[in-house]
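Handing you this structure, nothing more for now.
Note that one protein chain is taken out, while the other chains of the complex remain in position.
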Amino acid sequence: MTGYRPTPPETGWRKRLYTIIFEADTRAGRRFDQLLLIAIVASLLTVMLESVASIRASHGTLLFVLDWAFTLLFTAEYVVRLLCVPRPLRYARSLFGIIDLLSILPLYIGLVVPEGRFLTDIRILRLLRMFRVLNMPRYLDEARELRSAMLASRRKIMVFLFSVVLMVILLGTLMYVVEGEENGFTSIPVSIYWAVVTLTTVGFGDITPKTPLGQMLASVVMILGYGIIAVPTGIVTAEIARSTRVVGQRSATRLCPHCFTEGHDLDARYCKFCSGPLPDPVADEERTEEKPS
Amino acid sequence: MTGYRPTPPETGWRKRLYTIIFEADTRAGRRFDQLLLIAIVASLLTVMLESVASIRASHGTLLFVLDWAFTLLFTAEYVVRLLCVPRPLRYARSLFGIIDLLSILPLYIGLVVPEGRFLTDIRILRLLRMFRVLNMPRYLDEARELRSAMLASRRKIMVFLFSVVLMVILLGTLMYVVEGEENGFTSIPVSIYWAVVTLTTVGFGDITPKTPLGQMLASVVMILGYGIIAVPTGIVTAEIARSTRVVGQRSATRLCPHCFTEGHDLDARYCKFCSGPLPDPVADEERTEEKPS
Amino acid sequence: MTGYRPTPPETGWRKRLYTIIFEADTRAGRRFDQLLLIAIVASLLTVMLESVASIRASHGTLLFVLDWAFTLLFTAEYVVRLLCVPRPLRYARSLFGIIDLLSILPLYIGLVVPEGRFLTDIRILRLLRMFRVLNMPRYLDEARELRSAMLASRRKIMVFLFSVVLMVILLGTLMYVVEGEENGFTSIPVSIYWAVVTLTTVGFGDITPKTPLGQMLASVVMILGYGIIAVPTGIVTAEIARSTRVVGQRSATRLCPHCFTEGHDLDARYCKFCSGPLPDPVADEERTEEKPS
Partner (left out) sequence: MTGYRPTPPETGWRKRLYTIIFEADTRAGRRFDQLLLIAIVASLLTVMLESVASIRASHGTLLFVLDWAFTLLFTAEYVVRLLCVPRPLRYARSLFGIIDLLSILPLYIGLVVPEGRFLTDIRILRLLRMFRVLNMPRYLDEARELRSAMLASRRKIMVFLFSVVLMVILLGTLMYVVEGEENGFTSIPVSIYWAVVTLTTVGFGDITPKTPLGQMLASVVMILGYGIIAVPTGIVTAEIARSTRVVGQRSATRLCPHCFTEGHDLDARYCKFCSGPLPDPVADEERTEEKPS
């Protein structure tokens, strides 16, 4: 989410272009970003409609032209971005730089591998800019909070996923042995696929146990899956609840004027690091005003 | 939920009608509301039964007559409401006014577009009055608490839903490219539909991956969906837990005037730290009054 | 769960029988209860096996005899219970009394309505006695805690279920109009059944949307269902967390020696009701020892 925000070039046409393309604060910049969003959504619709056989039959040529038009437009935009940025290489290697490149490549690849062109849908990731364009800092805050809650619990989630993978391989093999190839469990990988489908409570029904023993085993798998879904939920919930609690009682920005440490409790009277007296905390109302950065 | 409660008209038949139709406190008013509820449920049953082919074949005429009878009844009621209300326009534009109108329109629309008449089922929304009629303020309180917990977390939920939509479009496109039209993934929109079915762990099974690569990708989607369900749950749970904590039995701000400690229980008469007598807590009613509605 | 525990009869054979059948503390009583459990499980297996066509074909007569043997046994037991209990009517109307009666009725009913006999499975409810027999007070404690958490949140859950029913009826009707009878949505009740299958993320796949508009609507239903599952989870979690927390921070048994009120906070120095000084709380280790009652 933390896209690349390069230091602006100093003078001339490059600076003007830079301001329009990379900054969202000027009027021209906002308009450019809005036009870009519309172009992205329109190009997404083009690709989607083109994949529908009946529409392709009737409006094929139009969609083909539109598709190339958008791709050439985005290619031009990518080149201009490279030109007006002070350090082009750093932009090219930034998250948004890579997304921008990926979103124009598929159609060119499609010249060689026909089906690859539908991957143009990857340009939906360009919509991530939306948050910046529509000026939604509070949404960014929430996204950041969610992400940090998930980062904080990533180790627990890895342990959980590892156990799920272990279980799924064991259960898949067991079902392969119990049900056998004649009941649709044609190989161990397919049986593992079935175990994933079942343990996650998706339950497509393309493969189902037929023997009594298989159904009994499947019942155990399902109740297991039903029960262990509690684990990731518990992990994430506890993490979100904690982050919410911490934000509640502590003031992330309360600063000690003596040792310049931050994050002092709202009820603290002295700095817990240097024992210097703390100034009174800012009242609640004022703080929320200051919050969005 | 906050229906329109207009100031009553001052005199005459309009006032009498108004009391009966809009107020639930008098005996006539209660009876009217109860009859209305029964009529709504009966009309719902009529519409449902009419949609069953075998019942329509045997009792078609009866149901047709009943259907129109209820609609004419509700139309009459709507007109009377408009007549006896002091400010008809404000009622017509209130939530319940719109629902009342919507619940009589479908049958008239059905005269033009035949299938539209089944939308009469929208009159089920009129049952929302039930809460008022059956005098269940505690249920309204709980509903309000739930709603406020969801409102408080709406930004996090929006961010979550936006990520789900991004994921579903990307995964759908990928599956379209991997599985192709011959395996049921006939177009990108259909593949996106499949991705939704899978990520939400619904798993109809009308479209399923056939190729090994597709099944592998599907397994990832399923485990992903299984894992990220934790996110909305975590968000809402943390919010409900917090609102519960605040509403809970302690008053975070109840202060002892002798030792200036805070957080005394609402039922405490003496400070638990210094044994000094506590002033009466602010009455419950007043406190909820003060809350921003 | 709180079965009927009548005051014992004073003398003679009725008292002896009463002790054996109703009390679990004497050796004969324990043995009786254990034999009863085995008989219940055996009779359940009999009914289940009897329903399997192939087993019924080969061992039909044996299972038939066993079935009647168990039913006559339980009938005799029911009669003896009625005889040796001081107040038979109160036992007959207690929870376990009703279950005991229900578990012998089906076979007799089956003489008239053949299929009714399989309802003998209701005698599985007799296994609820297990908790008492196997002497598992801690499990009873946990069950009680869970039940009280669910009771405390029953109003929120009712509001949630009411919203789900509203949604399901509206969405079902909408899908009936959108998809129509030719796509499997044969009537509004069937469409409502589909909406339940989809919203709860079960997704049988016996009925699936075929039209693009229907699939779009279904996607919304699924994401909705995926999201709102967070609500009951949030409600119950918050409730369980609270009940856990209360037990944690408060000492349910800390008693004021002056006014004999209980439940004082662990950090309280004076009684919050009568301002009398409180003795020091019992240390943590000792308290957990005392806890299991």
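Letters are used for the chains, namely A, B and C, taken in the order the chains are written, and counting of residues starts over at 1 for each.
Please note the rule applied: contacts are C-beta pairs under 8 Å (C-beta built on N, C-alpha and C of every residue); 3 or more make two chains touch, one makes a residue touch a chain.
Since the model is a prediction, treat every value here as computed from it, not as a measurement.
Seen in the complete assembly, the chain not on display touches A, B, C. The chain that is not drawn here is touched, among residues C:Ile21, C:Leu36 or C:Ile229, by C:Ile229.
Touching the chain that is not shown, out of C:Thr201, C:Gln215 or C:Ser275: C:Thr201 (per the contact rule at the top).
Chain C meets the missing chain through residues 44, 47-48, 51-53, 115-116, 118-119, 121-122, 124-125, 127-128, 138-139, 142-143, 145-146, 149-150, 157, 161, 164, 189-190, 192-193, 196-197, 199-206, 229, 232-233, 235-237, 239-241, 244-245, 248.
Of the residues in chain B, those that touch the hidden partner chain are 201-205, 233, 237. Against the chain not shown here, chain A presents residues 155-156, 158-160, 166, 169-170, 173-174, 176-177, 180-181, 186-189, 192, 198, 201-205, 208, 212, 215-216, 218-219, 222-223, 225-227, 229-231, 233-235, 237-239, 241-242, 264-265, 267-277.
Throughout what follows, only the chains that are shown with their structure count from here on.
Repeated interface: B-C and one of A-C or A-B share more than half of their contact pairs by residue number, and that pair is A-B. Comparing the contact residues of chain A and chain B by number shows a mostly separate set, under half of all numbers used being common to the two copies. Between the two copies, chain A and chain C, the Cα superposition rotates by 180°, quoted to the nearest 5.
Look at where the CA atoms of chain A average out and do the same for chain B: the two points lie 29 Å apart. Per-chain CA centroids place chain A at a distance of 42 Å from chain C.
Contact with two or more other chains is made by residues 201-205, 233, 237 of chain C.
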